[in-house]
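With one protein chain held back, the other chains of the complex are shown just where they sit.
When the chains are written out, they are named A, B and C in that same order, and each has its own residue count from 1.
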Amino acid sequence: MDFALNAEQTTLQGVLREFLSERAGETAVRAQMAEPAGFDRQLWKRMGAEQGLQGLAVPEEYGGAGFTFVELGIVLEEMGRALTVSPFLASAVMAPQLFLALGDTEACERWLPGLASGDTVATVALAEDSGSWESGEVRLAARREGEGWVLDGHKSFVVDGAAADLVLVVARAEDGIGVFAVESSAEGLDRTPLPTMDQTRKLARLTFGGTPATRLVSTDAAAAVERMLDLTRIALAADALGGSGRVLDMSVEYAKVREQFGRPIGSFQAIKHMCANMLVELESSRSAVYYALWAAATGHEDTSVVAPMVKAHCVDAYLSAAGDNIQIHGGIGFTWEHPAHLYLKRAKSSQALLGGSDLHRRIVAERIGI
Amino acid sequence: MDFALNAEQTTLQGVLREFLSERAGETAVRAQMAEPAGFDRQLWKRMGAEQGLQGLAVPEEYGGAGFTFVELGIVLEEMGRALTVSPFLASAVMAPQLFLALGDTEACERWLPGLASGDTVATVALAEDSGSWESGEVRLAARREGEGWVLDGHKSFVVDGAAADLVLVVARAEDGIGVFAVESSAEGLDRTPLPTMDQTRKLARLTFGGTPATRLVSTDAAAAVERMLDLTRIALAADALGGSGRVLDMSVEYAKVREQFGRPIGSFQAIKHMCANMLVELESSRSAVYYALWAAATGHEDTSVVAPMVKAHCVDAYLSAAGDNIQIHGGIGFTWEHPAHLYLKRAKSSQALLGGSDLHRRIVAERIGI
Amino acid sequence: MDLSLSPELADFQEEVRTWLDEHVVGEFARHRGVGFSWDAEAWDLRLAWDRELAAGGWLCMGWPHEYGGRDATVDQQLIFQLEYARADPPFRATTQGQDLFGPTLLHSGTAEQKARFLPPITRVEELWGQGFSEPSNGSDLAGLRTRARRDGDEWVIDGQKVWTSHGGYADWMYVLCRTDPEAPRHKGISMLVVPVDQPGVDVRWIRNSLGGDDFCEVFFNEARTRADLVVGEVNGGWGVAMGALGTERGTTLLAEHLRVQHEVREIIEAAKANGRTPDAALRQDLVQAWTDARIMEWNGRRLMSAIKGGSTTDPTTQASLSKVFASRAHTRIGETAMRAQDAASELVGADYSLNRLQQVFLGTRAESIFGGTTQVQLNVLSERTLGLPREPRPS
Partner (left out) sequence: MDLSLSPELADFQEEVRTWLDEHVVGEFARHRGVGFSWDAEAWDLRLAWDRELAAGGWLCMGWPHEYGGRDATVDQQLIFQLEYARADPPFRATTQGQDLFGPTLLHSGTAEQKARFLPPITRVEELWGQGFSEPSNGSDLAGLRTRARRDGDEWVIDGQKVWTSHGGYADWMYVLCRTDPEAPRHKGISMLVVPVDQPGVDVRWIRNSLGGDDFCEVFFNEARTRADLVVGEVNGGWGVAMGALGTERGTTLLAEHLRVQHEVREIIEAAKANGRTPDAALRQDLVQAWTDARIMEWNGRRLMSAIKGGSTTDPTTQASLSKVFASRAHTRIGETAMRAQDAASELVGADYSLNRLQQVFLGTRAESIFGGTTQVQLNVLSERTLGLPREPRPS
């Protein structure tokens, strides 16, 4: 019984930190920022070929490495730390976890190996212009046409929606909510990258006009979507944990060397306590994220309560830490050239994604019976 | 045009501070604390005879001094500072302001002179066991009997309800909400002092069984009650301002003399900044309270928005300052003998009185059209 | 990262659960969750409960068998705490000896001292009080002034201590005294074990802001104790005391922090009873309270792993940040507790008796002060863990 990463997991963390700092440092991040659908395809291939990251948590029978959500969380933490611009969240968390939650083995066999290898980039399209991530709010219509299905309507705030080769679309059919696979080349599919304040996480708007789609088989698609959302919430908390860790490191490093009034600013109690409070919050977030990852990995009944809880808590803590980091840096922290603002924006976009923290606390309230 | 007390008002403030520190210091406060209906009748008489405080804001035609709500606010601030145990809020704010808002000149002529001189102690009974201060929630029933009215039901959380000679009861008659004057000797009136966590502010529960009462004439009693509540909200904010000022003074005095690690704790930035932040909040509360007092004094249309706003803001700031004061004092601040906890409790009871801060912000939201 | 139980641990869990089910009955069941570190409420009942636990062999579980423990592993201790929290019996009374002095003696005492003092602690036969803080030094422990001088075979102690939890019940105290006034601040301090029942020791209760008795001040006026009742080296008491305040507090913190989940449940029940749960603003705070309580648990479990050595975080850091997080969160929870009760939050019982939620509101103010203020904890975290420069010494 250990509430800590084991030796293997710690090694994975170290390898990833080195890999990302070599292959996807700040210069690489900034190179992908300006382009609303940009991501580093070189890096993506290396992630797959050298590290096998995309398939880490995909079961071996579908071409993955069969590790658990804990290992996936370690990857997400490091990517949050490095602000990695890649469709990892969409294609290695959201899409495969939706496939797995639906339990359509045929679809898993058909698509998961491509996702696991990184050859296919996939995403899930759920929210629409209203910005709601509740499947009950879905309006995009699916109707039968001949043997298959066609989709009509739109999706928005689709994570990496402009770059994905495969889109899992949550749509409303006659018999209720269903999930439909649409390939990017499909007829009547139009994709517009949405310029975002956080330029490291790409969103897109998709329109569907009689677009042919394959319906994935499931006994309860809405429940599967909710399971996918819970896992994505935990993933975002892990990303926030990584970012929080990095901004604390930046603050501490700067506070040690920056001198004002003849002494390092890190010797002033105001700055010391700000950093120590960031540490308290960081490590408390770490406790929460690690527990949530373990719960997700083992299918613990707690997962559905813990997922919205840690999402709200950890992104809020991240936003606060990212703001404090700017304050500690002073003027330089307010400039475009300094990375401090990139973390503030990533924290903010993490807070908004899947719905804000108030909404997530409302979900917790319902799930614990308040 | 001046956003500051004028010379006369500053003098009043000084005189009061001296009067209360001489006549109603901590020993006097503690003497009244243990008794759930206790208040210092000697002091009350002196307030009237020597300072004319009870009638300060009562119009001259009703035996008062005819000053404005600004002067009343100055008194309340000083009483909040000194934690004065007296029915001033009930008898010099709530009851007379309800008389004036109702506009029943006959009743004003009959009762206000006694309130203004301090010979009569009065209060307003509005909330019931539910704790709600909305007149729409009132259930206590008034019915005609012969020429007069009788009351049946209960009231709770009545400020100084056990000590009052005259109770203005908000009751539900056939034709809607009305205000009824009941003397303490009235038949069928039963009063139970309620022991409270904040022992400086006394509450009572009153039961009425066929109790004879005089109905006060008014075109819109509910509106008059709301006006009285708004003025009481501002009064509580002024009380909170006084308490906040005192806890900051206590903190600063202690931080200057208490030494740890070979230096006054007030030389540590953590303590300095805690005190400076208390100052920022104190003075911002002061700006808010002074504006609200002026708005109330001049009948400004802003009053109904500002009243719940400053109540919520200033008692929340008070509670936070009272907590910080304990922290700065360390262990001694946690003892019964030290006055720090008295301020924490007064802040908390001010927050609960008339409904919590969330409720007050909800009222603001409605009034500004959100 | 693996929180699942081995078959052995699962058996142990079952054993604990069964014992608690069978023993948290009668008066003990009627006093679930009564008491806390900062109060002496229902003292006799809690003492009786401690003796019940002792009889079951559940106190001082990690200590060696020879001193009355059961050589339990850290994992077993953790499981016991989790089950204990689930059953919510009265709060233990005699934590001073079990959680603070005992572990210190185990670490730094002589064989004779251990044999003499540890078994009565495990059997709840002798109660202990801590003599560390003084009126002139709270956070700055090393500034203590109580002095002890040798007089033949005895130490003679003069001075005053304060904030001794439950000191009025103590049979013995472990007291930090300055034994070499010439040495630098940290170097002339010894930890002496002093019997309370003697003319030179005067213990007075301090009433706390809840209106209850918990802490004491203790006056030493030529108090005496045997020369060999020094824990650790003479003049080496500082290091011994730091050990007592350090990593040993894993289970103590955990017991306090797990208890909070019951409080939060009680807050939620209060809100429901007042019809306040539809209030979305309060709902947010209730969820925040629940989140905070869960994080306290997770921080505590990480601390236990750190104590086992199974974590990259060192236990001292983890204990310190757990404490800062918890005291801040618990204070927030206390405010939410009052709001959930609405107007009734003001009403107390006869003789100023407070309900549990009111106790939380007032009592949590002590948690950011005692055992090292939040400010001191933040200093330590920033300097020792983050490596930020120390503040300049006064010139």
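In the analysis below, a contact is a pair of C-beta atoms (placed from the backbone, for glycine too) under 8 Å apart; a residue touches a chain by one contact, two chains touch by 3 or more.
In this text, all values refer to a predicted model and were calculated from it rather than measured experimentally.
Engineer: Missing chain touches which shown chains?
Structural biologist: When the full complex is considered, the omitted chain touches A, B, C.
Engineer: Consider the whole complex, including the chain that is not shown, and state which of B:11, B:42, B:105 or B:298 touches that chain.
Structural biologist: Result: among the candidates, B:298 touches the missing chain.
Engineer: Hey, which chain C residues sit against the chain that's not shown?
Structural biologist: 279-281, 283-284, 392-395
Engineer: What is the set of chain A residues that contact the non-displayed chain in the whole complex?
Structural biologist: So the residues of chain A touching the missing chain come out as 127, 130-132, 156-157, 194-199, 203, 259-263, 268, 270-271, 319, 323, 326-327, 330-331, 333-337, 340-341, 344, 348-349, 351-353, 355-356, 358, 361.
Engineer: Give me the chain B residues in contact with the hidden chain, please.
Structural biologist: Residues 1-6, 9-10, 70, 252, 255-256, 263-264, 266-269, 271-273, 275-277, 279-281, 283-284, 286-288, 290-291, 293-294, 297-298, 306, 309, 312-313, 358, 361-362, 364-365, 368, 370 of chain B touch the chain absent from view.
What we mean here is this: only the chains that are shown with their structure count from here on.
Engineer: What chain lies closest to the overall centre, CA atoms only?
Structural biologist: Nearest to the common C-alpha centre lies chain C.
Engineer: Between chain A and chain C, what's the gap in Å when you average each chain's C-alpha atoms?
Structural biologist: A distance of 41 Å separates the two centres.
Engineer: What is the distance, in whole Å, between the centres of chain A and chain B, each centre taken as the mean of its C-alpha atoms?
Structural biologist: Roughly 52 Å separates the two chain centres.
Engineer: At least two partner chains per residue is the criterion; list those residues in chain A.
Structural biologist: Residues 268-269, 273 of chain A touch two or more partner chains.
Engineer: By the touch rule stated above, which residues of chain C touch at least two different other chains?
Structural biologist: 375, 378
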